[in-house]
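A single protein chain has been omitted; all remaining protein chains appear in their positions.
Up next, chain A:
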Amino acid sequence: MSSHLSGGRVNLALWRNKARSDLLRCLRDCPGSKALVWDHQLTGPVGLIAEYSLLRENEVDRMFPLNPGRLPIATGAGASAIQSVIFLVRPKLELIEVVADCIRKTEEVGSRFHREYNIYFVPMKSTLCCQKLKDLQVYGFFKNVGEYCLELLPLDSDLLSMESEVSFKECYLLNDFTTMHYVARALMKMQAMYGIIPKVYGKGKCAKTVADMITRMRREIGDGQFRSEPCFDSMLLLDRTCDLLTPLPTQLTYEGLIDEFFDLQNGTAKFPPEKFSKGKDSEEQQQQKDLSTEKKSDHKKIPLNSSDELFAVLRDKNFNAVGPELSKKAKTLSAIYDERKDARTVRAMKQFVSKLPHIQLEKSQLATHTSIAELIKEQTDTDVFMDSLQVQQEFMNGIDTDKINSYVEDSIAKKEPLINVLRILCLQSVTNDGFKPKVFDFYRREILQTLVGPGWRSIQEVMRLLPGQTFEIDQKLPTGVEKTRPITQDNHGEQSKVCLVFFLGGVTAAEIAALRFLSQQENSVYGSTEFIVATTKLLNGSNWIESLMENPIPVRDDGNPRSSQQSRLR
């Protein structure tokens, strides 16, 4: 399951193994048969670290999503056996109330059996949360109050993400640098495993904050922990605010479009199931489904990473190049398949048969990606898509960015989804370096009158992002060069250099594609450098803007406590 992580210059499978053993250590601290109660936001990320069977092996017998109300363990089969209840939650105050309610209701019913409660905060224990547990008088129930330090998730051989959608909002709007502290902690752990990174470059306020923190932490910890030979030659810390433009236009790479249309989360995208032949779900997926404790899944979930060889080829290509690539693949495959006709001798036959499993795997990959490409094409062929793309192009070429745009105006009048409208508006604003007051007020008013009835305040937060008017972007931020260690004399010979690029506040699939393209350029002006990308969140323009809203529009009803508040507002 982790084979795709070890392919690069820096073996990220080691990172995953560390995360696995950390998780198991937490589990081992809780004796006997266990029931895990999940913060639903964590099922995806932890699922990447430990598959269901591993949890099973470690005596995790029941799993529940974290919801208010009694845990259904008292009645279910094997109720008597559960000895430890383990809550796995992010350190968020609103979740604490749910945990408290859950414990109280469960204890009210009482049980003949003794149960121990444990809570692990991911990635870090929080004083506020502990305080709240005490205030709600449930702190005493816990045998263990610990933390499970899972900050950066390995998604691919060159990609790590924290998958934290709040980080951009917290850092750049609310001035809360908690996630930057997590970033710094993660970087220290990385340096303990992969060696000190000799050169650190950065741009932006958050980048400086992180750089300061890691210098400081290094002084605190002392050098004893960083004995590994450096795997990275340098690190580049980049604030998302340095480039607000790129995520806004529609991404046009294959992976980018999958993200735009089918919501790529934790390296897995969801597709409408009709398009796919009813093959047996792979075992892995079955586990994934179990782990996310969803009762019924209306979508087909497909994990997308470089272990899928075809996807590795396609992911960074412009969508126009995907069709030809697929047909090329189909031709090669059928050519290989035709070899069987030439196989006259037993030996040749045997050779062919030995290739069969691989051919079949490739065939199923080809089928999957052809279906996905068809699904994407359905959308890219529409007028709506083409029109929107045209307007984006105009804005990016600086055409009429200072005027009220009729396409945008019509989109509002036609009541297109708010997010789409805001996205194109932000694009116009960024390309125009902020709106003139008249244009800004017109757009604001139009949106208020049409798209946002009650709850129109959310717009203010988003509009604050627009530069010029209400939000200032300081482009002159110094490039902080932190020399953490004299350059090591290790001679890498002709090997390329390895650079860790950390996008603080998120990065898009298309941007990663660009870096991969640079990685492949040998002997170019960039020198040959291999890039490993880390980020706080893999994002696209839509979910990025959504994360900035005060009440995110509920995409699905997932038992999030906030959704009840939402429905009251409607």
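The criterion applied here is as follows: a contact is a pair of C-beta atoms (placed from the backbone, for glycine too) under 8 Å apart; a residue touches a chain by one contact, two chains touch by 3 or more; residues count from 1.
FYI, contacts and distances are computed from a predicted model.
Enquirer: Under which of the names "Small ribosomal subunit protein uS9m", "Trafficking protein particle complex subunit", "Alpha-1,3-glucosyltransferase" or "Vacuolar protein sorting-associated protein 16 homolog" is the non-displayed chain listed in UniProt?
Expert: "Vacuolar protein sorting-associated protein 16 homolog"
Enquirer: Return the single residue from A:328, A:350 or A:414 that touches the missing chain.
Expert: With A:328, A:350 or A:414 as choices, the missing chain is touched by A:414.
Enquirer: Determine which one of A:22, A:176 or A:394 touches the chain that has been left out.
Expert: Answering carefully, the residue with contact to the hidden chain is A:176.
Enquirer: Touching the left-out chain: which of A:84, A:106 or A:209?
Expert: Considering the complete complex, A:209 is the one touching the chain left out.
Enquirer: For the chain not shown, which residue from A:17, A:33, A:420 or A:450 touches it across the whole complex?
Expert: Considering the complete complex, A:450 is the one touching the chain left out.
Enquirer: Could I get the residues of chain A that touch the absent chain, sorted low to high?
Expert: The list for chain A reads 93-94, 124-128, 131, 170, 174-178, 180-181, 184, 209, 212-213, 216, 219-220, 222-224, 381, 383, 386, 409-410, 412-415, 441, 444-446, 448-457, 460, 569.
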